[in-house]
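The complex appears here minus one protein chain, its other protein chains still in place.
As written, the chains take the letters A, B and C, and residue 1 is the first residue of each chain.
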């Protein structure tokens, strides 16, 4: 039984064991083991050359990771909070994402940028954001956002072994909230771009990913009590995302609620919603509804209320069912 | 008769004349008059204290603009190409956008960040991008993207007079492509958040903004030749955007094609499409179709082909009409 | 090294220090501060220390979600507040600077309201604890993103310069902050423009757990001023008077049109990085004990005692008074109403945009 954050540390250790090109870098990832302990134990095991504390600069972290990757390492860089990716955003967008393309495929950067994301931890607007829209809209990046320990293991391994830059978002409010058995197999991987059907159902589809899976699951439980059977899909991977599964499952039931906690406008679910309407309009029995964060900066005092919680999800479900 | 780029320079001059708090800053905006001449003549007229060449740092430009605005100036900062906003992106997202909110309304930053955007000028991936998604998804920013000289005047004035940070995108491939009479009135303004119906029609609605308005207009002409009557809407303003007009017009005709040249996934039109489906599903006679750039970095050799040109628009129209 | 208090020499190799550990005045010029101001400085240092301790208690009892203690930084912070003109000059502080803003005059009720996320917070409880701010006192509301307040600080200074307002900006940050691109972009711009701004680095040689020598290859922070064409001063950050005299000279130089300066105050972080940190993982008890020998409060207290300006009795009286003030404030805050839910939707823009109004309505019913 292990938590998500423990799984991150153990998976990193396994991958560093397997492949000596894998190195870990970031602010406080060394002796400190990361401010969330996501790199705990690695410094002692692998030493300062493979577990590198960096200066306080996200541009240096992401940019240097690009150079390391190009030179043959497989860096896994930590951004301490997803909110702090922005000082290094140009390195992600202009360097990492476009390197393979602009070099005609002669150079590439196999690297992972890990970052804890999401609200509900009383962190205010710089320890709560979910910037996945910015990554997903940047061709050349892959984007992953698991919600369980097992998926964390499988997807992190896949990300590290991938030949392209992968942004690996971690649901920080679930870091220690869930424990589960995680497969032992050191080669247990989960493919990018495959959603997971967490629960099958007959009345409507609930789709979410990352931290919001917790609230979505709670809503589904609540619905079960009301004899409403929801199918629950965890996207897990946002670029590529599993359009095929989504379209197939939504077409079957005709009703869908989309849950994701970043601001509403151009939330990742805007894309999912648009695709559903464009591709399977005639199967829809009700408009897809998005339940998301608000179009405000992330507040402090209303830390929980900002999140699309079970109540808001249930209201959307009701609307969709009564349409 | 004047072009868009001339209008920018003249509007800036008028506003600087009107309000001595308005200052212009950026790379090469001084003696050089800007690499596109969008600040031509200002240095001679207003001197180095109000038309400031900055060091080569977008973080310095945007960040200093925030401080100037807080201290009482009304800075209009130029980012030489929209593609170069990313080194200064954190200043926009963490400082400018969230200042009013995080200070409980005690501080605010009335500032404009101008930037030429868009492809079709043989600029490769760093002189062609359309990063509006990144801005629109950031609560606290307003985002404007005109396509004509008159709208440029009216919207730029409104932006400068606004109490909040406004990202002002300029369609660089149209800078000199269109000439028109522009109202003389020094107080001619265009409100943010109001779309313009460029052409009314009966068969379907075409919606676009910025540089892509040119291709959209061409497509509409072509359709007219085929006796297909398209209504053409120019959004002009993306945050806030004119949902009301869009929903009303689309509901009336039931068919819509959305044109915008940034990459497909989480293109601004994803939001428009999602909103249309959620709000007026039952009025739709066909799924809304998006015609956009591809999910690749902006190419060089295929500079024109990347753009959603008239042919691609017409194919989408055909699909929508035949649905 | 120090010719004249009006003229410290930049790029000094030994940190400027004016009082000895034993509290003796060692400078080649006379201390011209009034007794009252000297006492006030010490009282503010003491109040700041007690505030820190109170914050930690509040955090442990669940009344604050987070604290980043400033113990060990008091000398630099209180000196900074005395070096500027209150109400005229502008501060752009960082999260560890409640000592500074308190000494500048930020009311305790406002401070405690902010750190407890109260309805009485002037910033509407929009940020996590440790974000000082005051419109009246020209204290800019920072963001948590390290170094991101420095470009705005420089922009404000440029505005002061081109409009000849006679104001000065003082902005502070840690050693870790100097690695960020924003620090560089901003200080470089200030240097090129000769903007009236003083950059104060509170160098505790740690960024959370990361040691100074992993942060930069430079021998110290002050020398970085060379990269920007401005003077850089190395100051003993445990000596409130050294910090004061150097900062005050830099502030007045800036006001006089002589441009920006960089001051490195060598301080110590007595506590963990924050309530979310466990510093025993990366530093030893012995290290910490050694640091505490150099406590800035001890030194200033000895100085005052040597002059007959302070006694055990004064110490106890002042402590009692300030702790009483804290308690009264905490009681007041306990009675404040909850932060209204609807505040979540305000202040995104000057006027609420329609889509936010819709979201608000939809949420609140």
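What we mean here is this: a residue touches a chain if its C-beta (ideal position, glycine included) is under 8 Å from a C-beta of that chain, and two chains touch if they have at least 3 such contacts.
The shown structure was predicted, so the numbers you read here are calculated from the model rather than taken from an experiment.
In the whole complex the chain that is left out makes contact with A, B, C.
Within the whole complex, the absent chain has one touching residue among C:35, C:136, C:219 or C:342, and that is C:219.
Between the chain not shown and the residues B:60, B:217 or B:238, the one that touches is B:60.
Interface note: of B:83, B:132 or B:242, the residue touching the hidden chain in the full complex is B:83. Listed for subunit B, the residues touching the missing chain in the whole complex are 27-28, 30-33, 35, 53-57, 59-60, 83-84, 86-87, 122-127, 264-265, 294-297, 299-302, 305-306, 312. In the full complex, subunit A touches the omitted chain through residues 23, 49-50, 52, 54-55, 57, 59-60, 62-73, 75, 87, 90-91, 94-95, 98-108, 139-140, 142, 162-164, 193, 239-240, 243-244. On the side of subunit C, the interface with the absent chain consists of residues 179-185, 188-194, 213-219, 223-224, 226-230, 259, using the contact rule stated above.
In this section, only the chains that are shown with their structure count from here on.
With every chain reduced to the mean of its CA atoms, the largest distance from subunit A is reached by C.
In this assembly, the C-alpha centroid of subunit A lies 36 Å from the C-alpha centroid of subunit C.
The centroid of the Cα atoms in subunit A and the matching centroid in subunit B are 30 Å apart. Separation between the centroids of subunit B and subunit C, computed from CA atoms only, is 40 Å.
In subunit B, the residues that touch at least two other chains are 87, 90, 94, 98, 101-102, 139-140, 239.
Along subunit C, residues 124-127, 131, 143, 145, 148, 181-182, 348, 353, 355 each make contact with two or more other chains.
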